[in-house]
Structure formats: C-alpha cells, structure tokens
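Note sheet for the following structure.
All protein chains but one are shown at their positions in the complex.
Labels run A, B and C following the written order; every chain starts at residue 1.
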Amino acid sequence: MRGCFDAEAQVANMGSESRSGKLSYVVRFAGDSGDGIQLQGQQFTMASALGGNDLATLPDFPAEIRAPAGTRYGVSAFQIHFGGERITSPGDTPDVLIAFNPAALVVNLPQLEPGALILVDEQAFTEQRLKRADLDRNPLEDSSLATFEVVRIDISRLTEEAVKPFGMGAKDSQRCKNFWALGLMLWMFDQPRDPTVAWIERRFANEALRNANLAALNAGHAYGETAELTRVLAQHPTPAAPLARAEYRTITGAEGVALGLLAAGELADTQVMFCSYPITPASSILHHLADLEDAGVSTFQAEDEIAAICAAIGASYAGRLGVTSSSGPGIALKTEAMGLAVAAELPLIIVNSQRAGPSTGMPTKTEQSDLYQAVYGRNGDTPIPVLATRSPGDCFDTTIEAVRIALRHMTPVMLLTDGYIANASELWPIPDIDHYPPIASTKPTENTEGSVFQRDPSTLGRVWAAPGDRRFVYRVGGIEKDIETGNISYDAANHQAMTDMRAAKVASVADFIPDQVIEQGSPGGLAVVAWGSTYGTLHQAVLESIRAGLDVAQIHLRHLNPLPGNLGELLGRFHTVLVPELNTGQLATLLRDRLLVRVAQLNKVTGQPFTVQEVRQAIQQHARPRLKEVRP
Amino acid sequence: MRGCFDAEAQVANMGSESRSGKLSYVVRFAGDSGDGIQLQGQQFTMASALGGNDLATLPDFPAEIRAPAGTRYGVSAFQIHFGGERITSPGDTPDVLIAFNPAALVVNLPQLEPGALILVDEQAFTEQRLKRADLDRNPLEDSSLATFEVVRIDISRLTEEAVKPFGMGAKDSQRCKNFWALGLMLWMFDQPRDPTVAWIERRFANEALRNANLAALNAGHAYGETAELTRVLAQHPTPAAPLARAEYRTITGAEGVALGLLAAGELADTQVMFCSYPITPASSILHHLADLEDAGVSTFQAEDEIAAICAAIGASYAGRLGVTSSSGPGIALKTEAMGLAVAAELPLIIVNSQRAGPSTGMPTKTEQSDLYQAVYGRNGDTPIPVLATRSPGDCFDTTIEAVRIALRHMTPVMLLTDGYIANASELWPIPDIDHYPPIASTKPTENTEGSVFQRDPSTLGRVWAAPGDRRFVYRVGGIEKDIETGNISYDAANHQAMTDMRAAKVASVADFIPDQVIEQGSPGGLAVVAWGSTYGTLHQAVLESIRAGLDVAQIHLRHLNPLPGNLGELLGRFHTVLVPELNTGQLATLLRDRLLVRVAQLNKVTGQPFTVQEVRQAIQQHARPRLKEVRP
Amino acid sequence: MSEAVRELTFKDYATDQEVRWCPGCGDYSILKAVHRALADAKADPANTVFVSGIGCSSRLPYYVETYGFHTIHGRAPAIATGVKLANPALDVWVITGDGDGLSIGGNHLLHALRRNVNLNILMLNNEIYGLTKGQYSPTSRIGTESPSSPHGSLDTPVQPGLFAIGAGATFIARAVDIDQKGLPVILNEARNHVGAAFVEILQNCIVYNADVFDDVVAKKTAADTQIHVVHGEPLVYGKARDKGLRLNPRTLALEAVTLGVDGVTEADILVHDETNPVLAQLLVTLRAPLPVAMGVIHRRQAPAFDQSFVEHKPAVRRQRVRQLLHKGNILDRR
Partner (left out) sequence: MSEAVRELTFKDYATDQEVRWCPGCGDYSILKAVHRALADAKADPANTVFVSGIGCSSRLPYYVETYGFHTIHGRAPAIATGVKLANPALDVWVITGDGDGLSIGGNHLLHALRRNVNLNILMLNNEIYGLTKGQYSPTSRIGTESPSSPHGSLDTPVQPGLFAIGAGATFIARAVDIDQKGLPVILNEARNHVGAAFVEILQNCIVYNADVFDDVVAKKTAADTQIHVVHGEPLVYGKARDKGLRLNPRTLALEAVTLGVDGVTEADILVHDETNPVLAQLLVTLRAPLPVAMGVIHRRQAPAFDQSFVEHKPAVRRQRVRQLLHKGNILDRR
C-alpha cells in the first residue's frame, strides 16, 4: 500500500526543505510511565498525520505496569519520525528529546548526536530525583551536555499555573504536564491542535479535568509563541508529505492485523472466530477485536494458549475461520495442535507477535527469533505456510493474504509480526475494500458432491464442509487417514502419499503468489534480503546507500514458506547477499536450506530495532560502488 | 560397542556357511495380537542369543490394544535376523514366514521373495477366517503361492493333542500354539530350548498351564525331528557368531536408554529424576525405570507432558538430574519449558522416541521426522545440543554421552531415538561400568566461592548449586538475566551478550566430542550420511555395495547439534553426499544450513524402516565403481 | 430435515467402520447406549457433533454416524467449545476418558464446566490409561499396580464428580457402562440440559483393569451397592427398597438406615434435591459401605456460555468493516 506514495509529489517536494533545511524530524518524548508519555506521543502522531506529514513511531515502554517514578528502568519513551517526505523508519537519533526527569535524560542521552535539542523539566532535577536515577551529579550543571542545545523549562510550575484556575492542586497538575509539553511541540512543528482538543473533549467527562488539560495544552503552545528563547526554540514547520490522493489514518500493527481479519472475513463471506489468551505484545489484537461481532468477528478469551488454538480449530471444523494469536512462548504451546490442523486439513490463522526470547525473555522488547519455530518447529513432517508483515499498514494486506492462503489450500498459516510493529504507528492510506477481490474458499456449494476429502488438484485444498450440512456428515482426526476416504489408515503407501500431499500442498502456495520483486536498486551487486519489521529501516539505509553511490538493492520477503518461486534465480543475479535480522541468523538458515545460497549475515539481538546507521555500515562493508553502465 | 565384534573370528567364520549355504536367516512370526507373537519372537531372540548368534529384530504390532482376531489390521508380527556373522539389520525379506492365519499370510506376502518357506496353520484357513481377512479365495488352494515353499501344518490340532493331557480344552490349547511353533523353529535352527523352558517355569505359577506350554514347546520340537517333510523342513543350524570376548545379553532400545540413565547417574554421582507422561512408543522407558530408586533413579508419572518436563526442571534446580521422555506430540508440548531450562542454564535430558507424524499420526510406526523440532523447534534463539541413537545397544552409550554434555555445559540436551529402536533388540556386549570415566558436573565443591553465574570459560557451564546449600542462596527465572548477577535485566547489550553466550555454549560442545569418523569405506566417491535407527540397514547396504565394487562410504552421525567440527571438511572429500532418512529431508536441511553442502536425498515416510535393497538401489544410482588405486 | 430423521433407528447411528476395541471392553455397551440415546432423541446426525481426545474411549466418534472429530489428547473440551461457539445450533458431545479428561485435559474440562458451555460431556472412567497399555491414571486407586507403578501407585486419585462440583458444574450424573436401560436415559438428560452436562460412566477395561468396579456394579449385589437418585424422591435403595440415606446434621454426613429398624420411617429419609450443591457433594462422594450414587446427582439452571454470543447481522457487515477502517481521525487527501 505504501506504493500509494505519490512519486511526482515527492519530486516536487525536493528542495522545498523547511526553513531549517530538513524535510523531516525525529522527536522523542521520555518520562515516567505515570507521565502519560505514550498518550502524548499518540496525540502528536495524530496531529502530524492530520497535518499532512508522513510518519513512523517507536513506542518504548518498561516491562513494569507502573514502574516506580524516577528510576532508569521505569522510563517510558515514545519516538516519532515525521515530515514532508516518505518516512519508513522511526529514526536513529532524535533531533529533539523532551525529558521529564533525570532518568529520562540519562537513559536516552546515548542516542543523541551533537547539536540535538534537549528540553528538560527543570524542576525535576532535584537531588532526590537525581539519586532515584542513580546520578551523583546534576547533568544540567556539569559539562556532560555541552555538545547539545539544552533548554531548561520549568514545565511543572508552568503547568501548575495554567491549571490552577480549574481548582487543580500541585499534585494533580502534574498529570497535565504531558499536554503542556505536547502543546509546545505542536507549536514548534506547526502541527494542528484541533485533533487533540477534540480528543480531550471526548475523553474527559469531568469538566474540571477537561478544562485543565485544555489549558495546559494551550499554555504550552502559547509558551512557544512568546518564549524569549527563540534562538534555540524556533518553529520548524515541515512541508506536507507528498502523499498520493487518498484518505489517510494512523495505524498500529495490532490494528492492522485486527482490521485485516475483519476485512478478510468479510471478503471471504465467512465468520471469523478469534481465540486468544493474553500475552504481551499480542494482546492488543484481541483488545481491538473484542465486541465486534456485528462486523463478523467474535472473540473468545480462552483459559490458555492451547485451549485458544483448539477452540479456533473447533471453529474451523464448524465452518467459521478460526484464528489464534500469541507470542513466542504461547506459540510454543500451540505447536501440538497445529499438527492436528495440518492432519485434519483445516484452515487456521496463527498470529505470532514476536518478542525477545528465549523463555519469558524480554516481553516488551522486539525480536525476529521465532522464524525457526514457524517454519521448522513441529513434530513430524508438518509443513505450513509462513508469512511475515513488514510494517503497521502492511499488516492489513498480509493478514488478508494469509487468510486467502488458508482458505484456498485448507491449511493453517502462520503470520509473523512483532512487538515493534504491533505498537508502532504509521500513516496509512485507507484501502477501499471494494477493490479487493473476494477470497475464495472450498466451502461446498449447492452442487458439490462426494467426499470432503476430494482435493482441488492445484491447491490440494479439500472440501470445507461443516456440521449442519446433511450431505457431508464425516469424521476426521489426527491419526493418519486414508487419502481418499479419511478413515484411519496405517497403510505404508498411504502414509507416504499423505506426507507427499501435505508437502505438495504447501509447495503449491508458491504457484499463487507473485514473483519476488526488488524493492529498490538493481541486480548485480549487493542484495539486502530480509523480512519483517526491519523493512522501514532497511529501506532508508539502502536508499541512502544507493544515493551514496553503492551498488546495493533491497529485497524484502513477505512469503517465507514457501519462498517465492523466482527467489533463487533472483538472488543468483547478485554478487553478494546480505541478510540483516534481529536474531542469530534464522532467515539465513532458510535461504541456505532452500536455495543453497551463501549469505553474509548482520545480526542484532538486543531487543531493539536496527538503526539506519548500523545497516549502512554493513552495506558499506559488502557493497561495491556502482559502475556507470556503458552501453555500446 | 558393536566395535567389540571380533574381526579375526569374523574372518574365521567366512566360508563356514551352514549347510544351506547361508550364515544368517530371517524368520518372521505373524498372527493375531492374541496369538502371543511378540512373546514367541522374544523367546526365539533369547534362544538365538544364548545359542551364540548375532541378531537384530523388528517387532511390528498393530495400533489396537487387542485388535479383533483374524483381521488384516490386527496382524502382529515379529521378525528376527540372526546368524553366525555380524547382523545389523532385521533383514528385508524373510527366509521363513510362520503365519497363524490367513490375514497374517496375505499381509506379509509382499515381503517374501520366491523360494521363501511359508509355514501355515492349516486349520486357520476356514471360510469364515478367510472372510475376516477380506479374502474371496483360499490362497492355499489357488496358485498364488506357487513360487514359495509352502508347508501346511495343522498346528492347532497338534497343539491341542499335545496339551490335552493337562486338562486343556480346545480353546485354551490355542493359547499354547505359539510355543508349539517356537519349538519347531528352535529345532529348525538348532537353537537351545533351555532358556525358554526356564522362562516358562518361572512365568507360570499354575502347574497345568506350565506343563501344557512345556508340552507344546517340546511337541513342536519333536515334530521337526520326526516330520516326514524333511525335504523342505530341514534343519538349518547357524554357526556361532564371531563375537569378541564378553558377556552378552539382548537389549531393546528402551532398555538401552533406561540402563544408560542408571549408569550415567551413577557415573555422575547424581540422583536422577525421570519425569514422564505415558505415550507410545516412549512409555517403555518409564516402565523399565519404575521402582529403581535403590539404583539412584526415581520416576514421577506426571499429569501431562508439560508437568513432566517442569517437574524434571524443578528436580534439576534442586540438584538432581531431571530427565523427561516422550514422543513427538508430547515433545511439542514441552518446548516452552525447554526454553526455561535454557534460560535458567539447568541440565536436563529430553528423550524423544520418535513416531510417525504429523499430529497423532501412526503411534506404533517409526519415523525420523522430529529432527527439525529438536534442532530448530523453539521460540527465541534457544539452541540446545541434540544427539541421536543408532541402535538398541547404542542407546546406552549415547544416553551417557547426553548426560555428560548436560552436566558439563549446564544445558538441556535432546536425545533422539525412535519407535523402531525402542522395540527392536540386538545382542549386546555388557559393558563394564568401571571402564567408563566418571561424569563431571559443575556442582560446587567445598572450595567453590562466588556467584552461581560464574561460567567455566571452556564449557560456559555455570555453577550447579542447589537449595540446601547456604553459600549460594539465589534466584533465577525465565526473564532475561544479567550475565553476571543473574538479576532481571532488560539491558540491550546484556541481551546480546546472553544470546551470544547461549550460542557459544552449545557450539562449545563440539570441542569435546570426537571427530566424525567414516564407518566403512573411504573418501573420494559417495558418502552415505545419516543418523539414527537407519544405521543397521545402511551398514549392510553400504557393506554389500562396497563388496559389489562401488566407491561408497558410510558416515553415521551421533551428534546433530552441534555437528562434529570436522564434518564439513570430511564431506568435502567426497564427490557426492547421499542422505537417506525416514522423513522428507531434515538432516539434509541441517547439512545445507550448517555446512552449505549439496546433498542428494533418499526419503521414505511409510512408517517402516528402509530395506537394504532400497538403499542399495539409491547407492547404485549415485556411486561410481571403485577404481583400483594406481601408485607410481 | 424432519422426515428422514424421524425414521432413523439406533442402528442408523452406527458407522461402517469396524469397531476396534478389545473384545469384551465396556466401551461397546457405552457405544450402544449412545446409539440408543440418539435414536430415542431422534437426533439429527447432521446437527450432531462428537468431539473426543485420545484414548480407547476417545475412539468412539469414529463409530457414530454424525459429524465427529477425534482430536488430540486432553483438548476435546476446548475444541468442542470452539465448535459450539461457532455454531450454537449444534448438539455437541465430548467423549473423554479418565486420563484424557482428568490428566492432561483437566484444565479444559474445568473451564468448559465453569463457563457452562452447552456441551454433553461423557467421561468413560476405567481408572486406567487403556490405550497406552495400562499405566495408572488420575482416578486409579492408591496401590494400583501397573507398568509405571509396579509396586502400587502412591497418588491420591481425583474423584471426577467432586472435581465437577469444584468446577461449578451445573449438571453431574453417574452411570454404569452395562446399564443399557438407564444409560441412554441419562445421556438424554445430559443432552437436554442447557449448559455443560458432565456424565461419569464407570467403564470396564477388561484388559488392564478388569472388574475394578465389581464391588459396585456386579449385578448380584448392585441393588445394595448402588443408589439411583431421582429428584424429589427419597434416597432409598436395596433389593427390598428398605434402605435409605439420612442426614446426620451433627457430622454433616449421610448415614445408611433401614426402614422399620430403630424406628426409622420414610420421613427420616432424605429426599433428593438435585439443585442442592451441598447434597451433590454428599452424594457424589458416597463410598462403600454406603451405596454409590447413580443417576442425575446435580442439576441446576444457569446461563449457558454459548447463548450469550451476539448474532451477526450480515446485511450491514461490509459497511461496518468500512466504518471500522475509517475509525479515528482521517486526513483526507483525495
């Protein structure tokens, strides 16, 4: 969908940099979990979107529900990259950091580059709070911030004053600080205040609270206009992004999957039953779908992950599309049941919002380390198709594609997303559902006759008959079954035939998916081949490298099992293949296994996304300069 | 241990074929589950062993507990290959088939080659029982058996007569048929009757029963001596196998694992806690270990597979060696908990007795399709060492090796065996436990000081301290932990360091295992590279191919993760690598992934082992004739 | 639908598959009773689903000519919940064993019962793992000798009925495999119950746990060793129906009395109230020398989980999806 970007407009914007010479900015809000940082970030995101900017965000919150105030591990942050050009990554280094307390400052300092603007709430740098952040000295008072532009504002006091008229005491007023700072940032980047005003008015039933928050927002905004610090605190309006003609909204990955399921169910004219057990970062998909029965999706919160997938399989047996969703450890628990869905030849969507492992690992941190599990992680020869989403908006289309495959081939499908995509937002051109082809299934029609184990020769999908239908009363199970009758069979040749059929079925998916394309760049030199949420960062890194004259191209996979049919041939046209992954090399394994191709690896397992810089360095290492083509 | 075979004696036996010109025979017993076929086979096995033969067996029983009599799917069979030479496979084609009923005959017929001897119980070929076996006509009365030697004996009646004196009616006498036939077979191959006599005397407390069974045994034996059918029913004594000097017993794979755990616990001076939930074909290990507390192993039958591995992990945390055992579907359920053991850096043995999948699949049939699951099948980057056993006797040593690794590196270890090995028996030179080096562990000694998270630099095993020890009171869990203190840590660099440490730990296992050897043959031509229970059949197929002049060698892996350090270099010395597996190509994947080596595959997924013929054909396809070496 | 269905006899509910239990297994009689119950209820095969786990008992769906799903070990209640939620119009049966339902599957059974999902759950309890060749199960009595407990099991068993009470079950019944008269009736009581119905069936595994229930089910003594409870009727039993159960309010326990002895009259005998959960506990835990309770021990009305799901309105669906796609603030650049 990001193809909707308007190339002409893009060109037109070139050279129309804002006054400061930049088309886009990276802003990072940071403070205590209790400071409402995520809300502030979301509001700023909405404003930038409605202001016409493209954007990408990176929420980064602590594992604790409400970590103790002022601690380093309790710092909650929200980063947004926005502006008047195509934005694919949340940005490596913030141009502006707003730090509500000492911990928020020190924790984020390593990310900044010289010249960055730091806004701090002056009042928060008390001795006690410095100690909370394990600081011996006040960084505002030594030379540690010398290379940055530091603006000390007494946000706490200014907010307090702004909200006093509404009867707010000093303590309550602290809860409006985030709106004060938001107001200032909206002024700084010349973004509209109206959406936030509307949101506040919708959200707060209590009049005093509502007015106080509005006052804080406006006060922050006014402060920008009137402050005497204009040398550093200048307005940096960004041009509108060169967007194609469409309606846009912001979307997170969790929303993308949820909306994709709603749309896919509708396109397939099939009720969807979403069965899940809460787990970070997968739960938000469940939350988005709860109580949308009238849109064709019902949810079931099961007693555990096994019950969740089993209920989904039961639903699929009964003619609805069963969907289950979890993260690594929960997916591990589902593997036995996946085998049942394969054996019974039932459609099923398994969504894995990956997080850092092994075991409980770091639930709030992102990672791409469940690819092995997705492709190889079952007992028996039990292949299933695997797809991966690359961005919040892409979740929508990839989810629809997953459903298409599940219903076409009568197979469970694993859909990989991750904690980063789940929480990040981007600007998304709202698709017109009427432009999507309907999703076909093997549901029997009035004319269907014979056994439910007839299989379409091109997809090997069997007939999806369901209880209630008098014509197909049948029994099925996880024991090996006769390839024709479905009865239990221990016959040797039959087991071979069934195993071959299951392998051929998944292989046949490749016949229906488009050839792998090159995202940018052209063959010959270095191919950067990857999957999943690294897309945006890789896009920017490759783009910059190409602009810097390197012979590099980007290939990003949606289909991981089976791989697109042309991939081997495509990679053969490159001199070097570099596989950057947020794991120890799982796609690298898959490429060696399936294509016997030698790959270079770039791996990072820190719970954090790649930075553009990291990738550019690796590209530098592997790519040659592009030679001008000489045509005879 | 099979290296104990005495090469000199082997040579001495060459040319000393039995009268019929054969050094070894394949006999297959077949009948209803109720006919006591497995017992008969086991008794014959014991007799051959004590008679000095080498042997390999293949029990093959139906999935049903007591399948209805006379049906095809209810046929139970037991095949034994025995004789005066080294025996590694149970044999492709029986020389003798004993069929107790029509179903047993038709089901096994396809395995026979022209000239085979078929003994049938004549009385069983009634019209009703032919119908039970889905036969329209009596195969004894048409030409369908023309190419075989068929001997019709009225076993039922002869048995009835033999046991009548002990007050057995016609119906009860049927239960002695197996001993009658056993007696005849023992005569035919000149095997000792005493072990069976002793067994019967031990087993039957009831005097009438005891005497009846003895009478049946002796009657069958006498029948052989006196029968007038000597042309076809001749005696075929086999020479004693050329065994090295040792004490021998027969051993099944399940016994091998059980004994290996007993010995390993003793060698490590560590109590073993075996926690399991019954599942075919893994349960027999539990059965063998039940009530052996006095040998240092206690068993716990848990409520499910998850509880079983969790109890084992708890035991390991508490300072015993936790072991858990299951088959594919049960192993799938254990994967989440395996991650915990990796994260907590605890020793643990996970035994997988593989069976045909996916899902419930064919529980009583063998397969090698859980290698993906073992090596790659977990969420997160969660590597664990994987070993595979190759034969019943080898289970003993490989189990000890697995324990050695678990305790040296403080890691869970997956031990792969399968349904075929679990049930098959072979002749086994009983090892002297005093000749095994003790198994070292990282248990703290009196002088150990400091943190439990100190790691041995060469193994990365941490200190295995346990509750009760005042010096090491510590807490640990599945959340990512600080590499030094073990406290919860969400630090980015720490997660990278821990991930690297976990990878390095498993990689370091390769520093301690012997270089991969070539079993037979030499480099240059075709390498047959495999793992697990196919060993015996491949051994024979390669041996025969070498003798037939082909340039082929056998390489059989015990260590699958990590692979032996020299394997890549070793395979590089071959022209072609052929990987035969009872799956769709899982070791092939591993070799491509780890060594980037191109392999040819031979895959069979029927629930049955390879036959020697199948492998020889594949070798034929890929191997060149061996050239005489010309030295200058 | 109607005509074809009305004419079905109990044989029509058998499939063409050969039944593969051991000769003499109690599962045969239970299967027959299931066929009988379906015929009695004129059940529509197309709207009936049997879901099972793994075990000898769990093979039953293959032998019932309705929709059937033989799933994985212990998970039948979860899968059946999915079936029922997906299509509340179906009549969904769960077939499970003591191992399948109370060992690996205990959690799903708990939650199906407490949620009161409208399922008919039959637990074929033979106090042993049959299919895996006879290891002791969670209902095996202490001291059960088995391949995994050669000197006798140590674990205190679960009592299926008491477990169901703990789960808040709204229907609890108990029956005997060979009771071809009573069992089909109880099955249909379960079928008619709105909510999760739990039926424990004592089943004889003649191979691995032969006659373990003999002290309760043996025909000769059954009149004295069983009490068939009927709502609203006094708790009497015995060949002469002269024995009864009385509540001792001091010990809060039931005691056996004989009518006419020690001045005991019918008024002393407790009347069965199937809606009372405390009486349910008293009855479900009865053991020798007291008679073991059979019949519908507990039944009470409570909202069933599956009824609460909102019905989908198809006409507005695409519009609704479009609306959801447009949720939030829109930047209109058309």
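Operating definition for what follows: a contact is a pair of C-beta atoms (placed from the backbone, for glycine too) under 8 Å apart; a residue touches a chain by one contact, two chains touch by 3 or more.
Predicted model, so just to flag it, every value in this text is computed and none were measured.
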Contact residue for the chain not shown (choose from A:D92, A:D121, A:E305 or A:D551): A:E305
Touching the left-out chain: which of C:H35, C:H73, C:H111 or C:R174? C:H111
For the chain left out of this view, which of C:T221, C:T258 or C:N276 touches it? C:N276
Given the contact definition stated above, which residue among B:G478, B:G585 or B:P609 touches the chain not shown here? B:G478
On subunit C, where is the contact patch with the chain that was removed from view? 103-107, 110-111, 114-116, 138, 154-159, 162-168, 247, 249, 251-253, 273, 276-279, 281-282, 285, 302-303, 305, 308
State which residues belonging to subunit A touch the missing partner chain. 64-69, 71, 73, 277-280, 283, 286-287, 290-291, 299, 301, 303-305, 329, 359-360
Just the residue numbers, please: which parts of subunit B touch the chain that's not shown? 46, 49-50, 52, 195, 243-250, 259, 262-263, 266, 271, 273, 275, 292-296, 298, 300, 302-304, 306-307, 310-320, 322, 336-337, 339-340, 344, 427, 430-431, 433, 466-470, 473-479, 487-488
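Basically, only the chains that are shown with their structure count from here on.
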If you average the CA atoms of subunit B and of subunit C, how many Å lie between those two points? 40
Enumerate the residues of subunit A that touch no fewer than two other chains. 336, 339-340, 344, 477-479
Multi-chain contacts in subunit C: which residues touch at least two other chains? 54, 72
